[in-house]
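A single protein chain has been removed from this complex, and every other one stays in its place.
In order of appearance the chains are A and B, and numbering begins at 1 in each one.
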Amino acid sequence: MNAQAAVTSITLPRLRHWPWLVLALITLAIVFIPLPIGFGVPGTYDVRISASQYEFNPGTIRVNQGDQVTIELASTDVVHGLYMDSYDLEITADPGQAATLSFIADKSGTFRFRCSVTCGPLHPFMIGKLNVGNNTLLWRGLALAVLATAVGLWRFRQ
Amino acid sequence: MTRYDLTRIPIAKALLVNRWPQFLVRALALIGFLFAIVAGLGGTPVGSRNFSIVFVWIAWWALLILVAVPLLGRGWCTVCPIPMPGEWLQNRALLGPRGKKPPFGLGRKWPRALRNIWVQNGAFALMALFSAVVLTQPGVTAVLLASFLFLAFGASLIFERRAFCRYMCPVGGFIGLYSQTAPIEVRVRDTAVCAGHTTKTCYTGSEDGFGCPWGVFPGGLVKNTYCGACLECLRTCPLDNIAINIRPVGADLSQPRGRKLDEAFKAFIMLGSAFVYSAVMLGPWGQLKTTAYAIGSLPWLLYVLVFLAFVFVFLPGLFYLSTRVGQLLAPAGRSLPRPFTAYAYALVPLGLAAWIAFSLSFVLTNASYILPVLSDPLGWGWDLLGTAGYSWTPFFTQTIPVAQTLVLVVGLAWAGITARRIAQEGNHPAAWRQAIPNNLFCLLVTVGFLWLFVG
Partner (left out) sequence: MVIRRLMGEWSARLFLILLIAGLFAAILFGRRTAQAVEIHAVMPERGGWLPGNLTAEVNVPLNLRLISDDVLHGFAVGQQPWPAVDLVPGQMTELTLTFDEPGTYTYYCTRWCGLNHWRMRGTIEVKGEENAPSFTGPGSQPPFMTLGLDLDQPHEVEVDLDRPPSADLGEKLDFTIPTRFATREIYFEETPYQFWQDLREDPGTVSLSDIEIWDLVAFVWQSETTLESLEFGQRLYDQNCAACHGENGDGDGVMAMPETGDYEPEVFGESLMPPGDFTDSQKMLGASTALLQGKIMRGGMGTGMPYWGTIFTDEEIDALIDYIWSFQFPFSNGEL
């Protein structure tokens, strides 16, 4: 009889907090569960990006994770540059002298690339996007957003 | 609700009551402000090498949106130099009151019809339409700053108290709204003490300090929105009844009193402009940027139209639909009065999160301009600190998208909690259902921002 009482007194406090535990587990799962980083077979990807005041053309590039990417930067009006976020790579191209950046897209996700040579007033906003494989950060973010909304709604049911 | 009164700490109270620390910071801020105007007008037109652009739109903006507003609410207003020249003239003093002369100037009351933030709403929206040029041209920034200075000065000569800050400043408009999320507040300790105090020196002034420059009666403060944290009431109250409390974040958002339509629209203006800025300035669509820059052209007029429609019509319209659906979901007779205005306050933490996420990107990628600008603020070839040759290096580009995601998700969760609290004012177990469409609206907006920042 004493043992039974002891068991009841241990389980009750845990019951009160199990929603937070579940929430924490789901959050951790969303943040850390390994997701496929890409569905394509790595190959080579060559692209010519022309840079003008103040856009990259094409502005968005999509490659497979693991691709050998070669970007030929051709400036069409003034000297521009290209800096790749996260990969921390940079090239500069004068009109008439296209520059080449070659790297392996081993990190998956979406990375912004920016102009790295002051090319006029809007230079800090001269931005393009590189999509490598699956954008797992976006998926996780969306899942967390849905979780946040669900939590808010669930908590209402008091 | 736990609150911790900072003024209980003697050294803290002494520092806040003493006018010198605040005056020194204000004076330095004024010098920086004047220098930004001079730099913008006389320095290099290259924004990244001009003190005006780098220190206003990168350094000061970062401090404001990442630190001052979320943590200190109206903390910037405490030291803002814009109203000071006018106020010093009005007060006839730089520090405390000197003698019994009335304030200098006409001392007119602010027009009754404009005693709201609609002027500030309009001013911010107007600035936003020209943002591509303002953020990148030192000369334009300088003219903007100078016009703020002149407006504030003129307002001090014509109107009583700080009319510019309270009713005209576009920055103050959103700082006020977002200060509702801050973990700090200025309140009275005991309203009964105020009731027994006939002279109300916190509002009328005394020999120790000026009556509230913001035209607020501290005894009636329930929200941070219109308290400019100027600390005058701390100095004038003879009954030691003013407290500066550390408090839970967002406490003002669930305060049912004082919810107004102009503030609700401010929330839409901020949310909407953050969205448009994120698309135009941080997106890969170069045509949008050149359109936003081509002031006066037909494409720009179209951009203006779309911007204004999105901010004043589309977003509020969609939100209105969500409140109507919510009313259908709520139990009969239990929906909140004026749900559109009430639920709009859930957009405050969401908007703040969106602005923080937006600012993180361009601040971290361009913060490296601060060092060379410190050495050569005017582009005249100076090298005061030896860093003039420092070249541009973006910081933490790997972490920016992650940080933006986290900030947005936290903002969304906070918005949901706020909506819940607002719904529970309906005082019925099932009243919460009214907030469901609101939460879905916030989710939709967050998804949009996530796609813009990280997609």
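Everything that follows uses one rule, which is that a contact is a pair of C-beta atoms (placed from the backbone, for glycine too) under 8 Å apart; a residue touches a chain by one contact, two chains touch by 3 or more.
Just so it is clear, the model here is predicted, and its values are computed rather than measured.
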Residue of A:Thr27, A:Thr118 or A:Thr136 in touch with the missing chain, whole complex considered: A:Thr118
Residue of B:Pro21, B:Gly96 or B:Gly154 touching the missing chain in the full complex: B:Gly96
Omitted-chain contact residue, chosen from B:Ile82, B:Val216 or B:Leu378: B:Leu378
Touching residues on subunit B - with respect to the absent chain: 19-20, 23-24, 27-28, 30-31, 34-35, 38, 42, 44-46, 48-50, 93-96, 98, 372, 376, 378-382, 388-389
Contact set of subunit A toward the excluded chain (per top definition): 50, 52, 57, 74-79, 94-98, 117-121
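Methods note: only the chains that are shown with their structure count from here on.
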In the complex, subunit B residues that touch subunit A: 46-48, 132-133, 136-137, 280-287, 289-290, 293, 362, 365-366, 392, 394, 397-398, 400-402, 405, 408-409, 412-413, 415-417, 419-420, 423, 429, 432-433, 435-436, 439-440, 442-443, 446-447, 450-451, 454-455
Residues on subunit A engaged by subunit B in the complex (per definition of touch): 52-57, 59-60, 83, 85-86, 88, 109-112, 114, 116, 118, 121-129, 135, 137-138, 140-142, 144-146, 148-149, 151-153, 155-158
